[in-house]
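First up is the structure itself, then whatever we jot down about it.
Only one protein chain is missing from this complex, and each of the others stays in its spot.
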Amino acid sequence: MSSNSLLELQGLQKHYPVGGGLFTPLVGVVRAVDGVSFAIGEGETLGLVGESGCGKSTLGRLVLRLEHPTAGHALFRGRDIFRLQGLELKGFRRQVQMIFQDPQSSLDPRMTVGDSVGEALLIHGMQVGKERGERVEELFLKVGLEREHIHRYPHEFSGGQKQRVGIARALATSPRLLVADEPVSALDLSIQAQILNLMKDLQEDLGLSYLFIAHDLGVIRYVANRVAVMYLGKIVELSRKEEVFSFPLHPYTEALLSAALPPRAGRRRWPRILLGGEVPSPMNPPGGCPFHPRCHRAFAPCPTVVPQATEVDGRLVVCHLWG
Amino acid sequence: MKSLVSRLGGRRHATALGLLLLLGAVGLAQGWLGLTLLPPLAFFYAFLGVLMLLYGAMPLYTNRRLTAHYWRRTRRNRLAVAGLWFIVFLVLLAVIGPFFTQSPTRVNFPEKNLPPLGFTISQSTFDLSAGQFIAKETPGVWEHPLGTDDKGRDMLAMLVSGAGVSLQVGLLATGLAVFLGAVLGVTSAYAGGWVDNALMRFTDIMMTFPFFLLLIFIVFLYGASLTLIIVVIGLTGWTGTARLVRSEALSLRTREFVLAARALGASPARVIFRHLIPNVMSPIIVIATLSIPGIILAESALSFVGLGDPSVASWGRVLNAGQQTLDTAWWVAVEPGVLLFFTVLAFNFLGDGLRDAFDPRTEV
Partner (left out) sequence: MASEVILEVRDLRASFFTIRGEVKAVDGVSFDLARGETLCLVGESGCGKTATALAVLGLIQGLGGRILGGQARYRGEDLLTAPASRLRGLRGRALAMIFQDPQSCLNPVLTVGAQIMEPLRLHLRLSARQARARAVSLLQQVGIPLPERRLQDYPHQFSGGMKQRAMIAAALSCGPEVLVADEPTTALDVTTKAQILDLLKRLRQEREMSLIFISHDLGAVAELGGRVVVMYGGRMAETGDLEQVLRRPCHPYTVALLACIPDLGGDGRLKTIPGQPPSLIDPPQSCLLSPRCPYALPVCRRHRPELAEVAPGQQVACFLYPQVLARVV
């Protein structure tokens, strides 16, 4: 991986035990994130796609160091984030921030939105007194809110405005990397477009990097430079955006694309692939390639042999078709 | 110093902790030196006052717009407002009333069993001049607008002083119980793991403990005193609050704004004091309001069965006395009963109103 990457994940794993408490036996292990490696460069947006329960949100929390991994490393500017302590950890927290899915629950209902945004500055002792007020104001203007909004409470805002506040809070400490976990999926269409445009503008202005987690391929296509497709805790394909959408390598990517419905009538670009069955439980994933029971291209080795990552034209795919 | 303050989650919490420690120190010193500079109840008041001022009044004042918002919502519920006014009236009665009424303990047999104003009863009295019992029409008199009991004590005076007792018990014991419950609940939820397990099992044990029996036992051992009753009720009554606060805090802990604060690098103390506690304040206020009537009733029940503090005229004690003279002087039992009924009702209405006002689900 390139040396100028901002964040680099190396074989990151997060397993949750099920049961195993004081009075309950250990039932099994959920492999939420199961050996994920990729890198995000400066100013780049990596789109992470997958269906619910595939581990993409857990991965996001690992990158923010809100969870500790079972194994693996995550290097931010070459330093392992799980080994950081004290001042270094604080420095890391300043540089990596998060945008949440639900603008309703991501703001403390008992604080004015201005206080919520200012809290980051308070925690990090950045700017005091009048200066802090000015900085909050600057952030509000930057995300398209107005000065009068600063002293209001979350319940006085619409969903899109709350999401803008959430973005302002994330920007307060001038971070380099933003982890955005489904930032627009709770918003209405017309508002969704406003937020996506805002995020793109901010990226250009501030040179931010995004780890953009979403289930909507249309959204991913709009914001991402590269796309990682996740299934049952593993990355199954990692490609540059143009190529994923014009020529998907992994059958799962193919199926996702075909299921993403074109809104304009009659503009289907993909033969319809209707996946059978359901996403298996991550506690008990199928043997061999975990996707094989639903795969429309499965053949002899798939049920037994675990596929290895292969590089195809600078893209990464984990599938026997290409191995 | 500054880092200590910030570690405690801000100036307010540092002040609260400091004042509470100071109170404790004064109390201990007083005990050692054998002085009584301050009566035990005064400590309770000071303790509760500090908490109410810093965590009740101050946030209400600094977040004036939010306060106005909740007040508007509470005000919509007429019963809650009526309840609030009744409670205010009761507090005023208990505080100012004693200055205007006669002594509640002054016994005056010639004026015994006078009915309330507007009522006339016929009772047999021993006529000294005739040397025999005669039936005599006894009307209510202005000096005793609510009548007198069988020892000629003024009902109004007794009820006014009883209001003070009931409110003291209700507020202080509830304050103690809710404080303990909130601290244990939030700690349990935030710590998780074995701390949570241990605290909750302890709560279970406390819940199944027959507290009335304990009270009877303690009163038997140490004699009845109001302070003792308040402490015992407070020390045993926190379990429900602890459970409720824990479940609230548990659901808050997974909310995204808590996650956001952690991603910003906020310390556990900051998360607890700045984000968890203010957000569990509304259920705490509601449960406090709703448990006050139960505790007032508990004290009345204790007094009713004769385990109350004999030196104070609580409503329960008057009720108990009145129950024996129901056939000759019905008002002695009915008056405290009616007051008790309306007090309990008022707190319940207010609690319901506050719950609806604080409930974000009714936000629409």
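Letters A and B name the chains as they come in the text, with residue numbers starting at 1 for each one.
Note that a contact is a pair of C-beta atoms (placed from the backbone, for glycine too) under 8 Å apart; a residue touches a chain by one contact, two chains touch by 3 or more.
Note that the coordinates shown come from a computational prediction; the quantities given were computed from them, not determined experimentally.
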> Considering the whole complex, which of A:Pro109, A:Gly218 or A:Pro303 touches the chain not shown?
Replying inline: A:Gly218
> Which residue among A:Gln10, A:Gln127 or A:Gln194 touches the omitted chain?
Replying inline: A:Gln194
>> Residue by residue, what part of chain A touches the chain that was omitted?
In response: 51-52, 158, 160-161, 188-194, 196-197, 200, 215-219, 221-223, 245, 255-267, 269, 272, 274-275, 278-279
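One rule holds for everything that comes next: only the chains that are shown with their structure count from here on.
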> Okay, in this complex, where on chain B does chain A touch?
Replying inline: 63, 65-66, 69, 194, 197, 255-257, 259-266, 270, 274-275, 278-279, 281, 360, 363
> What residues of chain A sit close enough to touch chain B in their complex?
Replying inline: 22, 61, 64, 66, 89-90, 93-94, 96-98, 100-102, 105-112, 116, 119-120, 123-124, 151-153, 155, 166, 169, 173
